[in-house]
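Every protein chain but one is kept in place in this view of the complex.
First chain written, first letter: the chains are A and B, and each begins at residue 1.
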Amino acid sequence: MYSKWTEYKEDSRAENAEDAEGKNTKLLNSTGRVFVEFKYVGKSIQRPDAVKKVTGKAYFLDDVKLPGMLYAAILRPEYAHAKIISIDTSEAEKCEGVVKVVTGKGCEFKYGDNIRDLTPFAVDKVRYIGEPVAAVIAENTHLAREAVKKIKVEYEPLPVLVDALDSLKDDAILIHEKSGEYWHLPGLGPKAGTNIANHYELKKGDIKKGFDDAEVFVEGEFVYPWGSSAAIEPHGSIVWFHEDKTIECWSSSICPFIIREELGRVYDLPLSDVRVHIPELGGCFGYKSDITVEQTIAWIASFVPGHPVKWVATRKEDLLSTLLGHGMRTRMKIGAKKDGTFTAMETTIYQSTGAYSDTGVHVSIGAGHNCGGAYEFPNAHLQSYLVYTNTPPVGAYRGYGHQESQFATERLIDILARKLNMSSFDLREKNYMGDGSVTALGEKLITSHGDVKKCADLVREAIFSKEKPAEDDKYYYGRGFSGVMKTPKGAPFSSKSCYLKFNADGSVAINMGGAEVGQGLRTVVQQVAAEVLMIPTEKIKVYTEIDTQFSPWEWQTIGSMFTTQGGRAVVRACKKAIKMMKKTAAQVLRVNIDNLKYDGEHVYLRNDPSLKLTVESLARGYMYDDGMTVGDVVHTTSDARLPRYSVPDANGQGTMGVSHTFGAQGCEIKIEKATGKIIIDHFASAFDVGRVINAQQIRGQVAGGVMMAIGASLCEELVFDSEGRCHNAMFRKYRFPTIKDAPEKQTIEFVETPGEIGPFGARGIGEHPVIGVAPSILNAVYDAVGIDFFRIPLTAEILKAEMDKK
Amino acid sequence: MKNLQLIKSDNLSELLELLKKEERKYNIIAGGTDVMVLLKEFLIDPQCLYDVSGLSELKEILVDNDSIEIGSAVTMSDIISDSEVSRYAPVLVSALKEVGSPLIRNRATLGGNVGNSSPAGDSIPALFVLNARVNIVSEGNERSVKIEDFILGPRRNVLEKGEIIKSFVIDKMGTDERSFFLKAGSRNALAISKANLAFRFMLKDNLVKSMNLSFGSVGPVVIKSTMIPQLFIGKKPDPGLIDKSCSLVSEEIKPIDDFRSTAKYRVKVLENLLRKCLDEFC
Partner (left out) sequence: MKINVKVNGKKYERDVRENMTLLRFIREEIGLTGTKEGCGVGECGACTVILNGKTVNSCIVLAVEADGAVIETIEGEAKNGKMSKLQNSFHEHHAVQCGFCTPGMVLSAKTLLKENPKPSEHEIKEALEGNFCRCTGYQQIIEAIQDASGQMKK
């Protein structure tokens, strides 16, 4: 039941407008809009899973124990590129507790969703330093790791390519000699005879004309090097080949259905015979998406049918043998009129995507088509080269190509502003997208896509409204700003589904295929369902595990799409349930269904509310006094896609954005003169999220994303030498940010321009907080010391050296 | 690490006796914060570990008139919270606060930090300026070595087979002495030093009576500065000497290039640390 109408939130997308309308016709104002007060949406409801987590009772992959379980340890190569001449497992086989030693010999299949270039183990050659070469299956992990050291491999080293630009040279060795023969999705694919795994090209308008019309230009090359999502819980997987010829898998992954499809396809089983479980996840941030380690563990497990085989990554393996982020070099040129109006953008992105390209291809495409950021470019020529290198494969990392390419955009805009002798705010405002704008993809925006200017104004107020502190003995001071835009890089068939059932007492259970990784989707599900069903969140139980036997299908939980798409699926499933109850009630009350209303506790006759039936009496159909029962048991299913999500056309354009979240970020920094250390005094973020579902939770998302990107901007980088070896694959050398690196103060604000797709107008936010961090910090550095940087991480060492030169 | 044996005792002489007879490859372990990491990363491969953490003889802090003796197995947390050490050897406390995290400091020991003999060991420059002596024991023998003579190079020291560090004897700083410990690392916690320095001085009638300066993480061993103190001794703390001091840094240290930091940066960083330090001092 809605309470007193003291506060109104204008919402022309009230999910139960029918009911609200009926109740509140007297409250319609002159514009005819419906005013709705939210009871659950917008509130800081506590997460339903926090108690288990804070008492140590939530169980994660490594907590899973199964009968007869064996443990695997994996041998990695000492060369980043080499032919495998021989593998001698005889010594290892004799070690204590060893059951079997496994290699890639005899493996004849490849896997991958986009470009099928992956094998579960190296077969003839190794292509990167973390690749699986052989594995020991033993009674415990310790014994397995001891035995692995006894495996002897003979290699014939090959030349190593560590950077895309080297891989593109004419005389570069081919990392995949037969890449032209690999299966791939239409519209993608390697260029045979080269190290190019994919080339994406987008053309909007007329680039030549765009540059001819320009009166001023800026260009630059920007590098966002390899990093790791580095969730605190490392990757892990358990695979079990059962005696009944089914496969069961547990994984620290967000894509159980993709794992199921891949294993079913490769092991030639109907999907119903492959079952995947996802326990609690200790963070994902991207690198536990697509299929990563599961095929390797499945290959190992296939040699010991009847036994589950568990493997959990060491931190080193988690850094080097799963998926990396970024590895992107962006060359960008912007043309503009003297008054600041952008006329053209030309971008070429080189992604050093590692030894296998399947997981990196869409990152490069997202980076390409959205590198225009929050701004309209009437003419654009955007290209991404996905290039093989002898380094670990790149895959999804929160932000998905957007922070890497918009790093260039936002830096160049500041540089352009200086060139034009114009305020960078005025320059940005001249070009922000809004109602009537057309994106690079050719999508037309309307007001409900969001208001970047409002976000910019909030950040400007937070950071720039007071005087900048003057330089003193110890510090230089600076402020910097960045716009932000992201759309989900999904797939046209991507859908999220919801199973909802009413229990006999009117409480509800909801199962979905969306993976909770900490982002709080379980709370969102509760709150959205509570709002539509008009029942308290305490009466709604949300799933804690995913099991492909019980959970409805979801493509994978990425792209900041869960609130929008998953939330929409929840709304649809709730509305179906209400309709089912009304249908039964119509029968019992002997009226038409449209004479009935629902208010969370009853279904009742509009014109005589005393004629009513309780939800409890309808949940399992309606039972008369004599026991006869009519009507359906209230279980519903529903799903939701992003409307008309497409694939690129011949110009690389298409409806591949659909749901846009705009934002702005800024910072106040000081630079310690003695050391070059950058201290972030204040970081501000504002995003137009359409509708805040949970105020405290969304704040935590932004704070976490900002922190992650501060790490990337100031200290995190996985460094590979010219032989493809990494010397800092551990936290102390990788420089993971600690609590002492958190900004002194964070301002986090939201604009709510309701969108057209998500529940109550909500849009995605999970990834967006990482996007504007690096450019706002580097823009602030220029403001402080007058030096432009084009690469991150900007460590104290690098900054000090440049400051000394000046 | 498979058939690792742990040998523990609460009696020092018993442990030393066993150690003397030990034929296998061994490591001494106290808190284990270095040894366990080396074991897990397969960088050492001992067959047994001699655990000294239970020896009460190694866990005392004794204060007398002009020195403090700190047992080699006292945890860094306990050293930091000891009121006498805080009062009379603050430079050591400052240095230890830079080691790892509180979780590490609750286990790590001076004996381990010095015994590990890493050029980046934070305690070592502080021990230098406190004129530390290292008391070494073995079965039937005791000897004492100056800290600057104890460490020979990265992960190498003068300990012979059968010997362990019993304690450290450090100066008790006087009331007219002051000290600093400064470190440059690229992240606050768990940072492996890029360069660090320990500085101790005494002023009397505004003249520099004594000055001890040591640099760490800039060479294979910690370096005791000889040229820079000479500039100041007997004179007033003169800002004019700061530039000259900084220019002497590259003569005093022979920095190494490694993954963590380049040689040039280390010189620069050290110069800057020194400048920061002398600015306060002058």
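Criterion: contacts are C-beta pairs under 8 Å (C-beta built on N, C-alpha and C of every residue); 3 or more make two chains touch, one makes a residue touch a chain.
All values derive from a computational prediction rather than experimental measurement.
Student: In the full complex, which of A:37, A:62 or A:649 touches the chain missing from this view?
Tutor: Result: among the candidates, A:62 touches the missing chain.
Student: Can you say which of A:241, A:285, A:342 or A:481 touches the chain missing from this structure?
Tutor: Counting the whole complex, the residue in contact with the absent chain is A:285.
Student: Touching the absent chain in the whole complex: find that residue among A:94, A:338 or A:740.
Tutor: With A:94, A:338 or A:740 as choices, the missing chain is touched by A:740.
Student: Out of B:106, B:131 or B:210, which is the one that touches the chain we can't see?
Tutor: B:106
Student: Kindly note down the residues of subunit A that lie in touch with the hidden chain.
Tutor: 44, 46-47, 49-60, 62-63, 142, 229-234, 280-283, 285, 312, 314-315, 517-520, 696-697, 699-700, 702-708, 730-732, 736, 738-740, 742, 746
Student: In the full complex, which bits of subunit B touch the chain not displayed? Write them out.
Tutor: Subunit B touches the missing chain through residues 1-6, 8, 29, 32-33, 36-37, 40-41, 49, 51, 53, 75, 77, 100-104, 106-107, 188-190.
FYI, only the chains that are shown with their structure count from here on.
Student: Between subunit A and subunit B, what distance separates the C-alpha centroids? Give it in angstrom.
Tutor: 45
Student: Give every residue of subunit B touching subunit A within the complex, in rising order.
Tutor: Checking each residue of subunit B against subunit A gives 1-2, 42, 184, 186-192, 194, 259-262, 264-265, 268-269, 272-273, 275-276.
Student: Would you pull the subunit A residues touching subunit B in the complex into a rising list?
Tutor: Subunit A reaches subunit B through residues 96, 142-143, 146, 149, 674-675, 715, 719, 727-728, 731-733, 735, 737-741, 795-797, 800-801, 804.
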